[in-house]
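One structure coming up, written as structure tokens, with questions to follow.
Removed: one protein chain of the complex. Kept in place: all other protein chains.
Every chain is named by a letter (A and B) in the order it is written, and numbering of its residues begins at 1.
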Amino acid sequence: MNAREEILARLRESLEGAGPAPEVPRDYRRALEPGTDVVDLLIDRLEDYRARVHRGTGAIADALGDARRVVVPADLPAEWRTGGAEFVEDDRLPTADLDAADAVLTGCAAAVAVSGTIMLDAGPAQGRRAVSLVPDHHVIVVERERIVGHLAEALPRLHRSNPQTWISGPSATSDIELQRVEGVHGPRRLDVVISDD
Amino acid sequence: MSTAFPKAAKVALGMPQLRSNLAHATGAIRAKRTDVAGELDDWEELRSTAAAVKADVQHRLPELALEFERNARAAGARVHWARDAAEANRIAARITCEAGADEVVKVKSMATQEIELNEHFEAEGLAAWETDLAELIVQLAEDRPSHILVPAIHYNRTEIREIFNERMPDAPSDLTDDPAALAEAARLHLRRRFLSAKVAVSGANFAIAESGALVVVESEGNGRMCLTMPETLISVVGIEKLLPRFDDLEVFMQLLPRSSTGERMNPYTSVWTGATEGDGPEDVHIILLDNGRSGVLADEVGRQALSCIRCSACLNVCPVYERTGGHAYGHVYPGPIGAILAPQLEPGEHDDLPYASSLCGACYEVCPVKINIPEVLVHLRRQGPHGAGERAVMGAAQRVMARPRLWRAALRAARFLSRPWRGRGHVRRLPWPGSKWTGSRDMSVPPRLSFRDWWKERER
Partner (left out) sequence: MNRIGLFITCVNDALYPETPKAVVTVLERLGYEVDFPQAQTCCGQMHANSGYRDHATGLARGFERAFGEYEAIVTPSGSCAAMARDQYPDLIGGGIGARVYELSEFLIDQAGVDDVGARFPHTVTYHPTCHGTRALGLGDKPLRLLRAVGGIELIDLPEPDQCCGFGGTFALKNAEVSSAMLDDKCRNAAGTGAEYLAAADNSCLSHIGGGLSRAARASRGVPKPIHYAEILASAP
């Protein structure tokens, strides 16, 4: 018997007489209280993670700060490419070029207010994963309609079979005395531009 | 009957720095967990759902494993099955060699710790580099992890700086013990390795049956680096990690980060389904690992240990773990979850671990998937061996207690024999085995008149 057959046989044997699977109760919350201001909540959570938050696409240039070379997915809207930086479209850029960039500017698929989580699913304006990973500064434009209150509201919006990255603040570690330090291997700076224009 | 735990615990208790590091760290994370779990008014409902989903997975494991395999393959992953650690290691080493590599970068993974992949790779002349900060510290120190989430929890910042200074060739000469400076040193040390690695090895927090996706939850971005940059990715996944549906993440991704690091959400979660052209590794392998899990599944009470999502909340609240640290448990899974998992994964070994608990129940109270750890501990005590001396004492006690008249006579005898100590009210030193008690506490002395005497008097 090969490993696959043997493991399956062992599992089946262990389950003999185990009876039917139990019912799964689903009475947890799937949305926040009606009337919650999800934009305010998202901002509060992001700032708690020490991400910097800006309002309106007019603030993109500010968010990019003094970055000179900014990588962008090829389908990033032209109107987001503002300010004095050079915008380099990702056309399978070599890793070294990504590493040499000062920042990356992307959009996102969804944002969950209650946990300050921004989700990328390789959809429009998001690019491939390496692009939003290697540069040391990530600026994400979150359009108002992409913001939901609760995780359960965000999952249906994701393209499930695409690679996803859920981002909640800049990279961080708590491995030394459980003291949180922002900025390790992922982008050390995270700027979020909430666009409700 | 093994006495490894009490002995190792005694050694650990004699290390004041270790105890203070542990108390500091577990105390901090306990408070954070309590706060963020308390923010959710449906925390108990989430726990109940998670427990039921995991029980459902266990009941349907063969079916779900096949569904996962089918979907992962359709998405371009190669799925391998490993009966045990040796088989998983052989497969991982073979894939690494076939990819033309002699080293791999690793995402922190309990499954690869469990199968001792690093040691196996070293024996094969391959190198496996840990990239999680805490794992890096432990690897540099040639030590073993002592915690599921924070493997270097037993070191403080000063000790970590010393490890970096002595063992990390590219550590800055003016390295301070500021955690930010230490994290920066690790970033520089690993950056080139990430950007040039050909092969990465990961585990997975969840494997989604309906889509064949894997999920890795992390903080530092080392996970994203490993899962994105290399050409070849090998993920070692315990078969119990399956979830039926992608939407189940709406439950587990609320529970896991809050229970684990005490955050509303961890900085990074990666989800990938097979291979995607032009985005991340194109040579994607998944090793489904049994290594004792199918045996655990057979035990109706014990199988709930397979629900564990490795959050480590039970370690952080355990008064025993807080005082002994993880090494005393002698297994890759320490703390309360280790005390029920290790003896089941490796039957006949670790039979002292079910006793490494005062049954205080703090672990059950915080477990996000409601594993009734005290119940399983007691269950395993029933199965495990008992020493002849203990059996005799327990049997004698039971025979007396099962006969009320004999019991009353025994209590009368105890009151009579303990007369010499009654004036003082307690006994300071008893001969063995009573010395186990009086070693650290006085023993109360039976009273002159019992409750029964008082009751009889009253009745008259």
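Here, contacts are C-beta pairs under 8 Å (C-beta built on N, C-alpha and C of every residue); 3 or more make two chains touch, one makes a residue touch a chain.
Just so it is clear, the structure is predicted and the values come from calculations on it, not from any experiment.
Trainee: Of the chains that are displayed, which are in contact with the missing one across the whole complex?
Mentor: Across all of the complex, the chain we cannot see touches B.
Trainee: Out of B:9, B:160, B:265 or B:315, which is the one that touches the chain we can't see?
Mentor: Touching the chain that is not displayed is residue B:9.
Trainee: Over the whole complex, note the residues of chain B touching the chain we left out.
Mentor: Counting only chain B, the missing chain is touched by 5-6, 9-10, 13, 19, 319-320, 323-324, 354-362, 364-365, 374, 378, 380-384, 386, 390, 394-395, 397-398, 401-402, 404, 407, 411, 414, 425-426, 428, 433, 436-447, 449-455.
We take it that only the chains that are shown with their structure count from here on.
Trainee: When the C-alpha atoms of chain A and chain B are each averaged to a single point, how far apart are the two points in Å?
Mentor: Going by mean C-alpha positions, chain A sits 28 Å from chain B.
Trainee: Applying the document's contact rule, which stretches of chain A touch chain B when the two form their complex?
Mentor: Where chain A meets chain B, its residues are 2-4, 6-8, 10-15, 18-30, 45, 49, 92, 95-96, 99, 112, 114-117, 122, 128-130, 133-134, 151-152, 155, 160-179, 181, 183-187.
Trainee: Which positions of chain B touch chain A when the two form their complex?
Mentor: Touching chain A: residues 21, 24-25, 28-29, 40-42, 45-46, 48-49, 52-53, 55-56, 59-62, 65-66, 75, 80-83, 87, 131-134, 137, 150, 152-153, 156-157, 160, 179-180, 182-184, 186-187, 190-191, 194-195, 211, 213, 219-222, 224-225, 227-229, 239, 246-247, 249-251, 253-254, 257, 261, 263-273, 276, 278-280, 288, 290, 294-295, 297-298, 300 of chain B.
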